[in-house]
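Only a single protein chain was left out; the remaining protein chains are all shown in position.
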Amino acid sequence: MPGTLKRSPLKRPERPYIALGLEGSANKLGAGIIQHDPDGSTTVLSNIRHTYITPPGEGFLPQDTARHHRQWIHSVIKDSLKQAGVGIQDLDCICFTKGPGMGAPLQSVALVARTLALMFNKPLVGVNHCVGHIEMGRQITGAQNPVVLYVSGGNTQVIAYSQQRYRIFGETLDIAVGNCLDRFARVINLSNDPSPGYNIEQEAKKGKKLLPLPYTTKGMDVSLSGILSATEAYTYDKRFSQSAEPSPENDTITPADLCFSMQETVFAMLVEITERAMAHIGSKEVLIVGGVGCNERLQDMMGIMARERGGNVFATDERFCIDNGIMIAQAGLLSYRMGSVTPLSETSCTQRFRTDEVHVAWRA
Amino acid sequence: MEVYDYPHFCLQAAVCLLTDVKNGPEIRKKIVQAATCQGEEGNALRDAVNFAFIDARLITSILHLQTAIYYALLAQSQECLRTKTVHSEILWALNPSNNISEAIRRYGLSDSTTSLFVVEIGAIPSHLDKINAIVDGTVSPFARLPEITDWGTIRKYHKLNNELAIQHIEDTTVANAMIDEIVISTVAMKSVSQ
């Protein structure tokens, strides 16, 4: 991305730099290897992920998720090295997710990172998960200075860069959008494979009716818990039928109608607050990151809004949207190249780690 | 008399303030006749009183009246008049409640009316002579309105006596300016007032 770093404090590397990124803040375990070259280019050498999938109607619990991560971390790291064609000794640094996320899974992965660092005498770089998403999104899409909508199972934030911080302009006042969708998927017993959000999206395509749901935007913030309970309440309605075919004629409410209504309402709210932030800071670019960012209906709606403003939407596919190791490697390596390493004594994890706490040294 | 132009409705509104009106009861009689009489004769009668007659005591400012006129024009253009004519709609718009007969009783001409706004809406409003032919009064400049306005009754009709906005204001000029703003805004948002 030579163009984007014109006045950047980040100097071009004098030799290729390689970093390993480890991610396990929720139910996805990922390892990825990235390379920054002297010509300014960036190459994804590998990006391996293994997801902990629970049965329909169940969410993932911290302890079970951590157990999954411990079980799979060896093969995930081995695969990533093998695919990249590099050995651990070739790495410049090992990057891991410091937070935010679930405590036990975070710790299980950090422990592996520390062990590798000590065994092979490599520097560690602790990375903010959200910043990882943003940096990977910018890298993949080439977006220069976008307003970022970060939507995942644990986060719903509208972010814009200013003075070496990713500042949060708007966010959810209660639950995250992914959490809202996942929990509703459990209510109507949708499969968690490959992800509840994906299955809601497919179900919504069959929906025919837009049911009224609370539309709550407060400034640049949104509130989503009301939508979840209102949608859930429809499943107790006399008109609700789990098995009926969705139809615009009758008044039957089907799961597909509920998925459709929920998506239309929730995404309209998200696009609205993103647009407010764009108007507020005068930006024409928007970048969607996080697991919910894979949703094509959300991407469509955002695209229409951005075009109306004479701008563009940037989104990535599931390889980079959904939690992965490569984004941790990317953000970590940027930070490492600015001379930042995390001393062993400070490699603890934190469940709560605000996006705006990170000093973004590598941007002007 | 002043004529206001509303090119986007292709209409104009002529507004005339008459003071020292002596034939209030007589005008009322004519309005009632016009409403009941049929045929050719009825049409002539109706044409003669085809105005909105508004008791000037309940008007707080020219903008107040203009806002009601605008409301009526908009309602007519969207074919959602709540009353029979654009002229009666002005009276309805002025009254804070949705009760049509109450609006006409309060804001229309009564036997005690001595100051009167006459409004005519049309593509080209008629000449002043037509108004003089029906109303026996003195055509006055709008600047006289402050002497006419009955703030006490306006407060009562708009239930403003206990409102925070004017409760603690000693200066009547300031309080009246507040009331004017509230009353104008009430008229302006009539179409969405619950």
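Quick notes on this structure:
To keep things simple, chains are lettered A and B as they appear, and every chain counts its residues starting from 1.
The rule is short, and it goes like this: a residue touches a chain if its C-beta (ideal position, glycine included) is under 8 Å from a C-beta of that chain, and two chains touch if they have at least 3 such contacts.
By definition in this document, contacts and distances are computed from a predicted model.
Hidden from the displayed complex is a chain whose UniProt protein name, among "Ribosomal RNA-processing protein 44", "RNA polymerase II transcription factor B subunit 3", "EKC/KEOPS complex subunit BUD32" or "Sporulation-specific protein SPO7", is "EKC/KEOPS complex subunit BUD32".
Taking the complete complex into account, A:M301 is the one of A:I18, A:M301 or A:A315 that touches the chain left out. Checked against the full complex, the one of A:S8, A:T42 or A:S162 touching the unshown chain is A:S162. Checked against the hidden chain, the listed residues A:E135, A:D221 or A:D257 yield one contact partner: A:D221. Hidden from this view is one chain, which touches chain A at 23, 25-26, 97, 99-102, 129-130, 145, 152-155, 157, 160-163, 167, 169, 171-174, 176, 179, 210, 212, 215, 217-221, 264-265, 268, 271-272, 275-276, 278-283, 300-302, 304-305, 308, 323, 351-355. Although one chain is not displayed, chain B still touches it through residues 2-9, 63, 66-67, 69-71, 73-74, 77-78, 160, 163-166, 171, 174, 177-178, 181-182, 184-186, 188-194.
Note that in this section only the chains that are shown with their structure count from here on.
Separation between the centroids of chain A and chain B, computed from CA atoms only, is 61 Å.
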